[in-house]
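Here the complex is missing a single protein chain, while all its other protein chains stay put.
What follows is chain A.
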Amino acid sequence: MSAENSTSSGTAPGDRVAIGISFGNSNSSIAVTSVDDKAEVIANEDGDRQIPSIISYVDGEEYNGQQAKQQLIRNSKNTVAYFRDFLGQDFKSIDPTHCHASAHPIEHESTIAFTIQDKEEGDPSTVTISEIATRQFRRLKQSASDFTGKKVNAAVITIPTNFSEKQKAAITKSANDAGLEVLQLIHEPVAALLAYDARPESKVSDKNVVVVDLGGTRSDVAVIASRGGIYTTLATAHDYEFAGVHLDKVLEDHFAKEFIKWNTTDPRLEARSMAKLKLEAEATKKALSIGTNANFSVESLAEGADFASTINRLRYETIARKVFDGFSRLVEGVVKKAGLDVLDIDEVILSGGTSHTPKIAKNFAAIFPESTTIFAPSTTPTAINPSELQARGAALQASLITEYESEDIEQSTHPAVTTVKHLTNAIGVLAITGDESKGIFTPILSAETSVPARRTIHINVPKEGGDVLVKIVEGGSHIKVTKPEPKPKTNGAKDDSDDSDEDSDDEPEEQREKVWKVGSVLAELAVKDTKKGGKVEVMINVAGDLGVTITAREVGAKGGVRGNLSAP
């Protein structure tokens, strides 16, 4: 009780028990960090790690998760589903499509509500969206409390990147009402990225990451520049036309047609049959992500007729191609929107339940060059379960900030701290290849690095040692497209970021590679009397006002050269 009262003012850091919550339209999940700072997604009392975001009422008793989902068949009027995106919106701007087979949203005192029979007796009551979300949070909190044995009172919650301030306020209020202090709201793609970067084997580096979050009712893609562990979102795209339900729809139609062949009625015309069809189609889709064959069987699908059938993965991939292609186009579009090329992307992270589908990861692998790592269960064995990424990221963030006073968190996430300058061009040093005397640009700081920033590199000296020149330049990358000869020659380029397709043997494809163009020279430094086989350490420190400090010294030697460039 005392925790619920004090959540608005913030719990003292010592009394906090914080979890990470991923609260989605279709599913929610909760994660905690264990003693060794490993995030772990926890199961609710039914044993589900993906808890359907559905609340259902039967005779005044509340059901949540998978149990509530089953109620969509028999008790759809008192079952509220797919409501996350309604939070903080007005009735005009919501899309109630997905709620068609459950309780329908209605306009109620400038907010959205559902009319449901949530008490054993009496008239149906009108429950606002905020209250529904609070009830969902309460269930999640309860599950987490049962698991940890401590009363959970704080959380980091993930939200889509396009949530408005009003929606953020609404989700915070709902969580507060459920007795959860919202430590921070973090963006879903960043949470997914954080979950991957927190693995012990991952190193802090400069990379461009595409986070593809394929959910049940919406798909979100974000291009994130990760620079020394600091994340900047470069571009985002949101799509409501290609998502998990659309894959379900493909299967529903497929099996409905099959059913009509044997029985004369169309199961899609009757609400209850449709609900059964939908649930089983989703299960079949999930089964097809794991095995190559899946069963589809529903008892009494329509007019008392049972239905059983099988489908193999190939067939599924054929009939669902339109949706898969939609995902691919979405990803390509957002990379372009960020002003990047697919060759600039170092990692693709697949997140969200729909990402389990192997074909999607395969399609993405075809879009991006081979050097790009696609983090999906079907392409990378070490990939983290895409459904759990966001909750894990949130839990990691929760463990990081749970020690801070809420005031500190607020100050740290203030735009004055988060809005900083980003480099437009890469900064690097000119090196030479073994035989050429022409400079080769070697980036030290990549473009889109937030300042202040500091990077250090170690660079070889020529074989014989002696005096060397360190030339600091700005550099830009561009994509070089070489049309090969009619007869494609063997891979001559050394750059391994070549887009070399094995299956295009007969038709020549253009070779695309990323090349650096040397821009304006910033400074020159001389490091004298280097030893044979030695290394030179070059450190570039860019201050918040874009002033640059450059230090160069031989590794192991004292002193070194140091110089400043004033801010522009």
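Rule of thumb we're sticking to: contacts are C-beta pairs under 8 Å (C-beta built on N, C-alpha and C of every residue); 3 or more make two chains touch, one makes a residue touch a chain; residues count from 1.
FYI, contacts and distances are computed from a predicted model.
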item: Listed names "Lysosomal dipeptide transporter MFSD1", "Zuotin", "Amino-acid N-acetyltransferase subunit Mak10" or "NEDD8-activating enzyme E1 catalytic subunit", matching UniProt entry of the absent chain; value: "Zuotin"
item: Which of A:Lys38, A:Lys168 or A:His422 contacts the chain that the document leaves out; value: A:His422
item: Hidden partner chain, touching residue among A:Ser34, A:Thr264 or A:Asn460; value: A:Asn460
item: Residue among A:Gln184, A:Thr217, A:Ser406 or A:Gln511 touching the omitted chain; value: A:Gln184
item: Interface with the undisplayed chain - residues on chain A; value: 1-2, 5, 184, 186-187, 190-191, 194, 197, 203-204, 224, 228-234, 393, 397, 400-401, 411-413, 415, 417-425, 427, 429-434, 437, 439-440, 442, 444, 448, 450-452, 454-463, 466-471, 474, 519-528, 535-537, 541-544, 546, 548, 550, 561-568
